[in-house]
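I am attaching a structure below and will ask some questions about it afterwards.
All protein chains but one are shown at their positions in the complex.
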Amino acid sequence: MSQDGPTPLERFINGILPENPVYRQILGMCPTLAVTNSMEGALTMAGAVAFVLICSNVLISLIRGLLKPHLRILVFTLTIATFVTIADRVLAAYMYEMSKQLGPYVPLIIVNCIIICRCEVCASKQGLRAALTDAVGQALGFTLGLASIATVREILGSGTWFGRWLGWRVIPEAAPQHWSPWVVMVLPPGAFITLGLLMGAVNWFAARKAK
Amino acid sequence: MDAATQKPENVASAPVAVAPAIHIAPAPHLFGGVLTTRRMMVDVLLALVPVLVASLWMFRLYTVLQLAICMVSALVAETVFTKMRGRRPTLGDGSAVVTGAILAFSLPATAPWYVGFIGAFVAIGLGKIVFGGLGQNIFNPAMVGRAFVLIAFPVAMGASAYVAPTAGLDGLTQATPLTALKMLGQSTGLLPLFLGTTNGSLGETSALACLIGGLYLCARRTASWEIPAAAILAVAAISGLLGVLGPRTGWTLFHDLSGGAFLFGAFYIATDPVSSPLTPKGKWMFGAGFGALVMLIRRMSGYPEGVMFAVLIMNALVPLINRWAIPTPVGGPVPVKKTA
Amino acid sequence: MIATVPGKQGSGRFARGVHPPERKGFAAEAPIEVLPNPPQVAIPLLQHTGAPCEPLVKVKDEVALGQKIGEGKGFITAPVHASVAGTVAMPSVTTLPNGRHVRTIPIKTGPTQLSAEELKANLFGGDWPVSGLDSQAPEQIAQAAREAGLVGLGGAAFPTHVKLTRNEKRPVDTVLLNGCECEPYLTSDYRLMIEFPRPIITGALLAARATGAAQIIIAVEDNKPAAVEALRRAADGTGVEVRVMETRYPMGGERQVIPAALDREVPTGGLPLDVGVVVINVGTAAALAAAVLRGRALTHRVVSVTGAGIAQPKNLLVPVGVSYRGLIDFCGGLKPDAARVIAGGPMMGFALNDLNVTVTKGTSGIVVLTHEDLKQIEETTCVRCGRCVDVCPLHLVPTRLALASRYQDWDMARRYHLMACCECGCCAYVCPAAIPLVQLMRMGKAQLPNE
Partner (left out) sequence: MKNSYIGQAWLVVVLSLCFGAALAAVQTTLQPRIEQNKLADTIGQIPKLVPGAAGGELQRVGDQVAYRAMDASGQQVGWVLAAAGQGFADRIELLIGMDAAAARITGLYVLDQKETPGLGNKIVDDAFCAKFQGRATEPVLVVTKHAPQADREIEGITGATISSESVVGIVNAAVAKFREAPKP
């Protein structure tokens, strides 16, 4: 089933920047917009996605020889749903605070297009090594995307970075006439604006580099 | 003269040399020329003078400070962003100054410096430049900036921002008329509302000043009179109707018209040509929708005032309105040619 | 069907339009002078809307003044005639102001010519009957117009006999003489109306006889009271009515003057005929009288040479085929600050890059503008101010049409009725951003039918 294409290493690197799921493929927008108002939420979500992505990619790659074309999406969904449920339960058991904060967005990983996309284009056609490196690369790329947005939003919106876990305050607290955190950054509009501006910046740099 | 003398090489020696540089261009060769884009912007600034006077009288130095912050920030933002896009700076057309001024007049007097600063950058950057610069923006840039800072800094921009107990001016220690009405059920007198001796955003308090400047804008045809006219009619109609259905003590349709930022919005903000419809019919629809939304938000939402959101919502509807309001040409539509 | 009640009067106005500076003063008081015959004229074989002519003469033929030298095939065409007596030279090709390349027949002026006084008297002077015209058969009038090569002298140069031919299905009840001359600067019609109102009235009566119209109206803008006065005096007792129109550009357009004078709306894509009206320029009417009653072919016309860039602005009676340079030289030449020479009026005329082009039947004027007049501003982006919408006499949305043309969005062009545009130039005249709206729309109109 092997075919010409990127080597596993290239797949790994591709996932991080050249084909970054958030900035280049514009996939997985729901968590990107919903849970990036703090680093903690972003990283927990990225971790959960990474877990599901890696596990399903590996499993699909292992059973790729048995897949029937018209049933493959069903099998993908079944697999993903299982791992998502496991991730959700584990979070509820061991990271109750984060689980409460992320709310429905962990179960919603099931419909995250990154995972089904990787299953479809990579895992169901490639060997175990390729599928694994691809999943890890994509997961890292997704983490990078979420973390970059969360960094901007948390610093501007709350003045902190990893405020809940590490308590780092980036912008010192000041009297309201001198400075105030931007509440809009904590709210959904902040996610849209930040994503748009960062995506614009990424494209701008890409265009400059291409010149 | 024979045919030979008509050849071009003899032209120079002809008695009437074509010494004048004759150049060609498409018709029309005359240009109305009175009104340029720049001149329109200057008109808006001139029309803001009465508002400025009223604001200076009411808020003194707060006005100067807020205007300076917003206008300078808007100019800096325009320079920075046009440079980033590799375009020629367009400071000369005056649109950035106007955006800065409108933003400043829509802020509370005591709003901290960073509100105007960030508001101006968002207005120019997200409100205008990302759409492709002047003429391309969907939303009124100043209102985009204001919406951003309202959501970003609710404490510095919300109802509480207008009441500044520490301020050195008497006016600033009272709630704005609309907040007083909404939260406390207190009505403000018509004369203070009309003259502007109440608290509020810098430019909105004096209905009189807005009327003077607004009528100047309409007379100059820089602003389309249809929009404020339709807006005033809509507010008067809805407020009058609500007044008949369930009167509020001491609050009439005249209070609704002169209170809050309605007149300022109707004359200076809703009439922004870029983000309003093109045809007279469209302008009527736009103005009426604006007025209706202002009343809806004032009466039905958690916000005491709805001018900003009304403008932004109507801006979003403009492409649709333009489509609805395509005029029929004189003589009817172009007949559809039957294909041979 | 639009109501065609005879006698119903319009308000003398139309909605929107613009008020460009009139600037008629340069040549308004200059009486019509006869241009001395140039050493050579070049008669283009296509001076009208329709099929071009084929030459009827050979090189070195001797031709007389008014001799037919070119004839076209088909209904919508008009023959051309020698405008001087002389010898035919080698045919060549010339470029008309509108950019069209056409074949021309050059004629070297011979020694025997009519004097200026004879010419003027022949064309316009003397007695013009206003009664007894019933003896002329309608078909003969139309036929005479065709033989004389009569075309609309207002600018579009549509063959006149087409308008004068009766059509049973579309009866005509009104002949509307267009004496509005709404373009700034131009005064040729004005001078003709003042100096020679009688042939105009007679021409109007002949046109009514040809078409069977019961009503004859002359529309004149209210900035020409002297013309109204002269026409009214000449029309006294003839049943021809002079109606005064508001001075507003483009009142001279058919789609504006018909509603203004008669309160009838010409359907888009249709003709004045659809509402029972035939519109004829006042100059055309005078030429019709000369053609029918005196057998004069259309060989001369009145041209205003005017503007701040010309030394001595004049109204000239000139032979068709003379070069622009000949006219300009006769008027003392260009002033040093002349910046643009325009064939026609400044709102719709064409700028020339070569003064050696020839005057045709449709040339109503030569306007020379100075740098001062042209103070143009740089094109900036559209701020959607809607000024163009406020002035469009056809109630279109020019900014959208120009945008659609620029980006070749033909769906949008259709939605906003691009083909209804008459290119009057009001929109570009007022545009604060100096966007070449007319040029863009003209481009779009050229391309749209092919999409």
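So that you can tell them apart, the chains are marked A, B and C in the order they are listed, and the count of residues begins at 1 in each.
Rule of thumb we're sticking to: contacts are C-beta pairs under 8 Å (C-beta built on N, C-alpha and C of every residue); 3 or more make two chains touch, one makes a residue touch a chain.
These figures come from a predicted structure and were not determined experimentally.
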**Prompt:** Among the chains present, which touch the one that was left out?
**Reply:** A, B
**Asked** In the full complex, which of A:26, A:78 or A:201 touches the chain missing from this view?
**Response** A:78
**Request:** Could you tell which one of A:16, A:150 or A:186 touches the chain left off the display?
**Result:** A:186
**Request:** Based on the whole complex, identify which of A:9, A:26 or A:63 touches the chain you can't see.
**Result:** A:63
**Request:** By the contact definition given up top, give the residues of chain A that touch the hidden chain.
**Result:** 63, 66-68, 71, 74-75, 78-79, 81-82, 85-86, 89-90, 92-94, 96, 100, 183, 186-187
**Message:** Tell me which stretches of chain B touch the chain missing from the display.
**Reply:** 153-155, 158-161, 163, 183-184, 302
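Operating definition for what follows: only the chains that are shown with their structure count from here on.
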**Message:** Return the chains shared as contacts by chain B and chain C, ordered by label.
**Reply:** none
**Request:** Name the most central chain, where centre means the mean of Cα atoms.
**Result:** B
**Request:** Could you please state the distance in Å, as a whole number, between where the Cα atoms of chain B are centred and where those of chain C are centred?
**Result:** 45
**Message:** Nearest whole angstrom, what separates the Cα centre of chain A from the Cα centre of chain C?
**Reply:** 72
**Request:** Return the distance between the CA-based centres of chain A and chain B, expressed in whole Å.
**Result:** 41
**Fill in**
Each of the following residues of chain A touches two or more other chains, namely none
**Complete:** In chain B, the residues touching two or more other chains are none
**Message:** List the residues on chain B that touch chain C in their complex, please.
**Reply:** 1-3, 6, 14-16, 18-33, 35-37, 39-40, 93, 95, 133-136, 221-222, 224, 273-274, 276-280, 283, 322-323, 326-335, 337
**Prompt:** Which residues of chain C touch chain B in their complex?
**Reply:** 18, 20-21, 38-40, 89-90, 106, 108, 184, 255, 259, 265-270, 309, 323, 325, 328-329, 333-342, 346-353, 355-356, 367, 369, 373-377, 380-387, 389-390, 393-397, 399-400, 414-420, 423, 425, 428-434, 436, 438-439, 442, 449
**Asked** What does chain B use to touch chain A in their complex?
**Response** 112-114, 118, 126, 130, 148, 151-156
